[in-house]
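Okay, structure first, notes after.
Left out: one protein chain. Kept in place: all the others.
Which chain is which? They are A, B and C, in the order written, and residues in each are numbered from 1.
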Amino acid sequence: MALEYSFRSAFQSLWREKWINMLSMFTVFSGLLIISLISFFLYNFEVIANRLPERFSIIVYLNEKLSGEEINNVIDTLKKRQDVLSLKYISKDEALKEIKKVLRDSSHILEGLSENPLSSSVEIKLKKDYVTSSAVRQISGEIRMMSGVEDVQSGERIAEAIHLFKRSLQNISIIILAIISSGVIFVSYSTVKILFFRRKEEIDILKLLGATKGFIRAPFIIEGSVIGLIGGGLAAAGILGFYFAVTYRLSVYIPLFKMLILPQEILILLPLTGIMLGIIGSAIAIGRLKP
Amino acid sequence: MALEYSFRSAFQSLWREKWINMLSMFTVFSGLLIISLISFFLYNFEVIANRLPERFSIIVYLNEKLSGEEINNVIDTLKKRQDVLSLKYISKDEALKEIKKVLRDSSHILEGLSENPLSSSVEIKLKKDYVTSSAVRQISGEIRMMSGVEDVQSGERIAEAIHLFKRSLQNISIIILAIISSGVIFVSYSTVKILFFRRKEEIDILKLLGATKGFIRAPFIIEGSVIGLIGGGLAAAGILGFYFAVTYRLSVYIPLFKMLILPQEILILLPLTGIMLGIIGSAIAIGRLKP
Amino acid sequence: MIAFQNVSKHYDNNIVLKDISFSVQKAEMAFITGPSGAGKSTILKLMYMEERPDEGDIVIGDFHLASLKASKIPFFRRGIGIVFQDFKLIDNLTVIDNVALSLRIRGVSEKEVKTLAFTALKKVHLRHKADNFPKSLSGGEQQRVVIARAIVAEPFLVLADEPTGNLDSNTALDIMKVFRGINISGTTVIIATHNRELFRYTGKRVLKLDGGNLIGEEVG
Partner (left out) sequence: MIAFQNVSKHYDNNIVLKDISFSVQKAEMAFITGPSGAGKSTILKLMYMEERPDEGDIVIGDFHLASLKASKIPFFRRGIGIVFQDFKLIDNLTVIDNVALSLRIRGVSEKEVKTLAFTALKKVHLRHKADNFPKSLSGGEQQRVVIARAIVAEPFLVLADEPTGNLDSNTALDIMKVFRGINISGTTVIIATHNRELFRYTGKRVLKLDGGNLIGEEVG
């Protein structure tokens, strides 16, 4: 049948032009590898950047004279706020212990004190989206109004820095990925186009002999998808190898690298993308096929 | 003359196959842009990482009973050490001020003290190369032995972390750059090779007509270097544009980006690399030219 | 069965065919002759639609070429076997696969393909070159492969452009026998040639072309 012929013809041509086909395969491979390597790093940067807001906290100093029950009321009210992720009560005694830690050997200077002069406080972590200077300003203003609250220490500027760092990282990620992806796409396209020019004569002859578009296209598309599949598979193997090299070998030195995440879907996604690229590439290269 | 013909022939063919030539140009452009973008980021990471050791310091606590002269002696001895980059004397009073800052509102607890219980200290910055755990351990051991020194606080683990972070960054930079560069080289090579296959028939005819290798090669090499020059020039323009976009637009949000450095040499280096790539590419593609 | 109706064709400012009208009957064998550049190949190209006429219409069987939809062209062409003047063999297929291509395009089952292709090759005395690639054949051998490819699928119309230009006269006569054979079994055959030997004493109609004009007919 025609399908049998298409497959045979595709594989014959894969073999006959193995040299050029290997080059196209490497193009797909390199392209996908470059894109996924960069995505991998940007993704992990994002993951780390996303945890930054967790480091940010607002300290609410409570009035010294509050009773235990009143303190619980304040905490409950704070907990109910939609912008609060979690909170932690720090009693006077805990605060004093912290200070003693900071003073190190010299902590004996505090021993003469008859009474603990510190306030008890509540440390609030905000939900991610509220870590911006304006939100933090508003929230600390609201909390400052609450009865029983003596002072709020908020560090709006730190919140703003975290917020902007995240946003810029996203922007840069998008710019870099866009530039590099369009580079890779250009190159793949040009490879395919050149490959097509090479076969143009053959295609013209087939048309003159009465071949339909499907008959002409089929072997090219099969060829393209095999090249794409192999290229994509190699890219998946490459990124996997890179990931293990980095996490296993380098994380011995730097534990941070153990945290790097390689989304598993990529191992299936890359070959599939390869096939898709191959098919789309061939289809575009052959073009409209005027009769 | 033959040279005149070579140039005319090269430019005719540049124009005639403008479509394919534009694609090769974009290949060079994308390849160089990708490599320089990544180098740019890695380079700046390095610059930042190289400053990390500056953040590291060793605190030398001095004996409470030292006279001003004895303190000066200790400082002089420390200054003479070859591993010391700079040092800063912190008197008792300054230390107390620091603590008061830390204690914030509650600093009144310290007011009852009749005498300052803190030690005076010296903060030492080490030269870059000595910021490793073993060096730091040895140095602080040596300093601890000095008369007049009561204690040394060194944070070997931080030194080690900084050291390893720098080293890993270098390793990863090299790996990434190697992978991506070989990808780009593969792709450029394949483009050139395919272009050559396309002209193989023409070259064979020229040989049969008695053309020397030089005669055959010259137009190809001229063509290659023009394509490379334009591709490299575009890449230089691209990285410059990217640089200004990032430093001018994003540094409004994040002052950190103002620190990014773009070595100016790259603006000349890129077009030159482009030309070299073009020439080498054509030369390799044409190959040995059997008669 | 084939009719040219006031057909003109030009390239840029070069008028190649001027108001050509003629017709060829079903199962007829006809020749087109004329000097180099007269327009012989152009007439054939118009018939298999590599080119389109500027004016006039061409009718071939049930197909009106001037108004034929692009999507129908492949099916139209499958009724025709063409011997191209410049061969148009596919370099990276073997001789037998080049011939078989004609059959595969027409959807002939693989079982029959080999048998039919070998039969056609045998007719042009090239059975022994079946597994060679076109570039390793002599000029005349290549030309005979093209002829085998044109006749293998038993088209209703064969268009042959200078089919013996690279053949010695004995081989040429052999090839003419092949054409006459398929013509007798009902195929229309149109041969463009400058070689008067081919139609001399055949008793077939010869259209004489010069500078894009049909300057007369004779009987060979």
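In this text, contacts are C-beta pairs under 8 Å (C-beta built on N, C-alpha and C of every residue); 3 or more make two chains touch, one makes a residue touch a chain.
In this text, all values refer to a predicted model and were calculated from it rather than measured experimentally.
Asks: Name every shown chain in contact with the chain that has been left out of the document.
Replies: B, C
Asks: Of the listed residues C:34, C:53 or C:155, which contacts the missing chain in the full complex?
Replies: Checking the options C:34, C:53 or C:155, the one contacting the hidden chain is C:34.
Asks: Looking beyond the chains shown, say which of B:5, B:19 or B:248 touches the absent one.
Replies: Only one listed residue reaches the unshown chain, and that is B:5.
Asks: In the complete complex, the non-displayed chain touches which residues of chain C?
Replies: So the residues of chain C touching the unseen chain are 11, 33-37, 40-41, 85-86, 136, 138-141, 144, 161-162, 165-171, 194, 196.
Asks: Mind pulling the chain B residues that touch the left-out chain?
Replies: Within chain B, the residues that touch the unshown chain are 1-2, 4-5, 13, 16-17, 202, 205-213, 215, 290-291.
Everything that follows uses one rule, which is that only the chains that are shown with their structure count from here on.
Asks: Compared with chain C, which chain's mean CA position is the farthest off?
Replies: Greatest centre separation from chain C goes to chain B.
Asks: Taking the mean of the C-alpha atoms as each chain's centre, how many Å separate chain A from chain B?
Replies: Taking the average C-alpha coordinate of chain A and of chain B, the gap between them is 23 Å.
Asks: Taking the mean of the CA coordinates per chain, how far is chain B from chain C in Å?
Replies: 68
Asks: Using mean CA coordinates as chain centres, what's the chain A-chain C distance in Å?
Replies: That pair's centroid distance is 63 Å.
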